[in-house]
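Please find one structure pasted underneath; my questions will follow.
All protein chains but one are shown in place.
Chain naming follows the written order as A and B, and within any one chain the residues start at number 1.
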Amino acid sequence: MKIDPGSHIPLYLQIADGIRAAVAAGLYRPGEALPSLRALAIDIQVNPNTVQRAYDQLEREGLVYSQRGKGLYVSQQGTTSAQTRSQQVVRRGFDEAVRAGRAAGMSAQQIRDLFEAAIHCIDETGE
Amino acid sequence: MKWLIWKEYRLNRLILIVGAVLLIAPHAIALYFAWRGIGPPANGVASPLAANLLISGGYSLVISQLMLAFLGGHAIACERADRSAEFLAYLPVSRARILAAKLTLPLFWAALIWTANLLILRLVIAELPLPGKRVEEQVWLMLSLTALTGLVFFSVGWLLSSMLESPTFSICGALIAPLLIVMAGIPLDWMNILHRAELWYLFTCLALAPACFIAGTWYYLRRVEP
Partner (left out) sequence: MSNQADNGPAIKLAGLTKRFGRTLAVDKLSLEVPRGSTFGLIGPNGAGKSTTIKMLMGLLSVSTGEVRVLGIDPLAEPVRLKQRVGYVPETHHVYRWMRVEEVLGFCRSLYDTWNEQTCREMLGLFGLDPRKKVKHLSKGMLVKLSLLLAVSHDPELLVLDEPMAGLDPVAREEFLDGVLRTICERGQTVLFSTHTLDDVQRLADTVGILYEGRLLVHREVEALLATTKRIRATLVDGCRPDSPPEETIWQRVQGREWLITVGDFTEEKARQILAQEAVDHVEVIDLGLEDLFKDFVKGQRAAS
């Protein structure tokens, strides 16, 4: 998982996003355990409190459930939930792009055109 | 406490080695001369061995006092000079314990030189026919002047060491302290205020040594910075 301490996005959200993406991608399947707080904290070199906050967030979303004394497990609906949340992450990216466009004084139509062009471009190179 | 004393020993190892050489060397030379049959102008009664040892014992005792200036001046300032005092300050050890550990070495040293040399002198003097009470008095005076000089060396060194960052300055200060006392006595002697110069020295030392020791200890215990 890659985190960027220089970003303005709080670390715990970055971590939550990272785990969500990992679940959506099938790195962790429903019923499987997430890495322990300690292991993840040391692995990505972040304060365990921050990782805890990310885990709390994911638990609140229903992506994972905790088993007393054992740790966190991906819930049955975890994968789908992760995918919907991933949509929100994509949405955040769009929001930022639209805001940037607005700041540059573009019209809604101009932004839409750029968006279409981007999809077109990525789909073509992706194929 | 064991480790603290071990640390002090390691910090002062060089001084102790030099000190041990200075303690033993005069006796070794005396023994060597006695073995070769060389001695002070024979008064016909004393054996060359006893006569030589009397002289070497005196030398050894006087020179060993110098070591007390080194030990005293080095005691506290040496750790400030290389800033390891700061490391010690992070550790949970009280100033009083640090000082106690620092005191054990000079105390041990003083005990060693005095017992060794007094023992030798005692044995030797028994061998020598000393005429009259006057000489015995002289010997006692010499011994007490030597002891007091040692005390002044140590306590002035201790005080300076407690206040300064440089062990060199502390040691030099300690070494010239007895000279200063003597020099301060000279004008008094001229003015005929002093009847016996050695008594001036004796009493000044007697007052100065404890004062410096107490002041140095107090200052170190009170100081917040390492």
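The rule is simple: contacts are C-beta pairs under 8 Å (C-beta built on N, C-alpha and C of every residue); 3 or more make two chains touch, one makes a residue touch a chain.
For clarity, every value in this text was computed on a predicted model and none was experimentally measured.
The chain not shown here is touched by just one of B:29, B:89 or B:112, and that residue is B:89. Where subunit A meets the omitted chain, the residues involved are 5-12, 37-38, 41-42, 45-50, 99, 102-103, 105. Contact between subunit B and the absent chain runs through residues 2-4, 6-7, 10, 82-87, 89-94, 224-226.
The rule we apply is simple: only the chains that are shown with their structure count from here on.
Between the CA-based centres of subunit A and subunit B the separation comes to 76 Å, rounded to the whole angstrom.
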